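A protein chain is absent from this complex, but the other protein chains hold their places.
Chains: A and B, in written order; residue numbering restarts at 1 for each.
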Amino acid sequence: MPALQLEGLARHYGEREALSDVSLTLQEGQTLVVFGPNGAGKSTLLRVLSTLLRPHAGRVQVLGCSLPDEAWSARGRLGLLGHEPLLYRELTARENLRYHASLHRVPQERVERVIEGVAMSGREDEPLRTLSRGMVQRVAIARAVLHEPELLLLDEPHSNLDPAGIELVSPLIGPASGRTRVICSHDPEAGLAGADLVLGLRSGRTALLLPVGEVTAGAIRELYR
Amino acid sequence: MRRTVGALLRKELLVELRTFESVPGMSLFAVTTFVVFHFALNRSSVEGDLAAGILWVTLLFAAILGANRLFVADADQGGFDGFLLAPVDRSAMMVAKVLTMLAYLVVLELVAVPAFAILLLGPPLGPALPQLIAVLALGDIGIAVIGTLVGALAVQTRARDLLGPLLALPLLVPIVIGGARATAPLLAFSHAGGVPARWLLTLGLYDLIFGLIAYALFDFLLED
Partner (left out) sequence: MYGKGLRSLSIVTVAAMALALSLVFFYAPLEAEQGFLQKIFYIHVPLAIIALCGFVVGALFAIAHLRTRDSSWDMRSYVTIHMSLIFAVGALITGSIWAKGSWGHWWVWNEPTLVSFLIVFLLYATYQPLRFAIEDPERQSRYASVFAITAGAFVPMNFIAVRLSTAYLHPRVLGGTSNLPGSMRLTFMVSLAAVTLLFVTMCKYELTAKHTRAQVRALRRRLVGEDGSPARRGRTAVPAVGTQAAGRSGL
């Protein structure tokens, strides 16, 4: 059973089409990378897949659950890393993660392990607003993988991370994690590495949908023209 | 459901204890308002209808201040999304917020009612206190429900600080009517017996109807 199956997915914003006729299939363990200029619909696509937005037309199956009717079953099995860290600035990393752990029914020991995994180096008990953006991004990644989701939805996951940080989170959200991944990226070269399927969006429509072998960085850059 | 509400409540209280954004402001506002009333009405001692009116209006406006802040942290820091991604019953958020608002109101009244008794109230408060607590409790539930519903509505709009009170005040008029009318005999020099049951019924009916409506409609405010 494919991890993702989209047929003619559409989502409008008032009278404007945010996503139009998007179709693709993604198998378990594969990685889909989405490229496109700003406003192309990348974040909208991710939010629809994460069940935060309902599709307005078309068939959407995420992890075997059809949206929006079976969204409830899919929810605990996917992890979203968006532009916002989805964390409370006044609370510490540990408090934020403990809160999400109790929402997802995850045991507290897992919180400790994940904190170690992102190497907070002793700053896990300071309010998030005192931390650098790179640190906050690490906590956000921790939040996204806390409940060991089968599907990862990542919107520019490496933003604000230095190379050490990128290496650090690689076992959690990188190809080595073994999870099915959908990644939005602006970097043609780095984005293609680790991808299995490439989707290019422009104005909500599919401009390009090819396995990674048939796509060049140049073709990606054309999208942004 | 209960566990989710518990987790949400813990988070709410943690954030409030960290920032003190709501409760101290509400309480201080109430005390200051009593002082303003003293000068505005040119009275040192009030009783009966006037006392009940001052008390309820002050509590109402302080409550609206608190209700305005109720969802701001969630809206601005992605708290809604974080909650919506979890496999939980979404009504838990409404329950947790109403309970949070109730907690704020209780603390507010623990400060405001004694302050009122000291600053402005003529008759002694002691004998009427149990009944006053009952009336306040019923009123608080209504205020908490409407405050939560309106807070959630207003927080996603552009003029959130203005729309909140604008929406809440007309909706809370029945609470003011029931609360003030019920409280007036309690704050009079001649304690004319107890609270007429009619007002307790009004408050109770209001709480029930709007509690159910808010519970049914809240999900629609969260989803997209």
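Just so we're on the same page, contacts are C-beta pairs under 8 Å (C-beta built on N, C-alpha and C of every residue); 3 or more make two chains touch, one makes a residue touch a chain.
What you see is a predicted model, and the numbers here were worked out from it, not measured in a lab.
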Residue of B:5, B:46 or B:149 in touch with the missing chain, whole complex considered: B:149
Option touching the unshown chain, where A:15, A:69 or A:189 are the choices: A:15
Touching residues on chain A - with respect to the absent chain: 12-16, 203
Where the unshown chain meets chain B, residue by residue: 149, 153, 156-160, 163, 166-167, 169-171, 173-174, 177-178, 181, 198-199, 202, 205-206, 209-210, 213-214, 217, 220-221, 224
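Note that only the chains that are shown with their structure count from here on.
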Residues of chain A touching chain B in the complex: 47, 50-54, 72, 75-76, 78, 80, 82, 84-91, 95, 99-100, 102-105, 127, 143
Chain A-facing residues of chain B, complex: 3-4, 6-7, 10-11, 14-15, 18-19, 73, 77-79, 81-88, 223-224
